[in-house]
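For this view, one protein chain was removed and the others were kept in their places.
== chain A ==
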Amino acid sequence: MSRGNPTSSSLTPTDDALIAAIRSGDERALAHLYRLHWPMVSHFVLQNSGSEDDAQDVYQEGVMVFYEKVRDGSLELSCQIKTYLYAVCRRLWLKRLTSKSRFGVRLLDDEEHGPYLNTGAEEDVLAAEEQDRRFATMSEALNHLGEPCRSLLEGFYLLDKSMQDLTSEFGYTNADNAKNQKYKCLVRLKKLFFAHYKEEPI
C-alpha cells in the first residue's frame, strides 16, 4: 500500500478540499467534518457497549488526532477521511474497553467502513498516546510550579499574551523584569518536566 501519497485516488475531491480548508484554519470546515462523521462513531461505540458520553470522548480524541496532524501538515492519508476516523476511533475505543474489561474484547464492526487496517491509524494513535503522556507530564509540572510562575508561563505560552500585558497584569516594574522572571520560571519548569518525563519508559 502506497502510504504517503496524499493525492491517492481513494481520496475524494471533497476530502481534499476539506483537508485544505481545515489546514487554512477554517473553523466551519472543521465543524462540518465533525458533524459529518459523528453518527458513524457514535453508532459504533454504542454498539460496542459504550455510552453516549464514551462516544463523545472517543470521537473528540479521534478528531483531535486528525486535526493536529492536518494542522502540522504531517497527515499522510491513504484512504477516505471517514475510514481513517473510523480506524482511529476504533483503536481508541478498543484500548479503553480492554483497560476496563476483565474479559477479552471483541468488537462488532460495520462492514461498510471497509478495511480499517493499514490506514496508518495505528501508528498515529500510538504517536498521539505518546503526545498525551507528554502533555500530562507538562500539566503535572505546571501544577507543581506554583504561582506566579505558572500563570506567567501559561499566559505567555498557552494563551499567547504579549510580554507588555503580562508585565502590567503581574505588576512588574518593567518588561525586562517580567522577562527575567519568566526565564527563571522556565528553568524550574524544565527541571520538573524532564525529571518526570524521562523517568517513564517510552
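The criterion applied here is as follows: a contact is a pair of C-beta atoms (placed from the backbone, for glycine too) under 8 Å apart; a residue touches a chain by one contact, two chains touch by 3 or more; residues count from 1.
In this section, contacts and distances are computed from a predicted model.
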**OP:** Assuming one chain is omitted from the figure, identify its UniProt name from "ATP-binding cassette domain-containing protein", "Transposase", "Serine protease" or "Sugar ABC transporter permease YjfF".
**Re:** "Serine protease"
**OP:** Kindly note down the residues of chain A that lie in touch with the hidden chain.
**Re:** 12, 14, 27, 30-32, 34-36, 38-40, 43, 46-52, 56, 59-60, 63-64, 67-68, 71, 80, 82, 103, 112, 131, 134-135, 138-139, 153-154, 157-160, 179-180, 183-184, 186-187, 189-190, 193-194
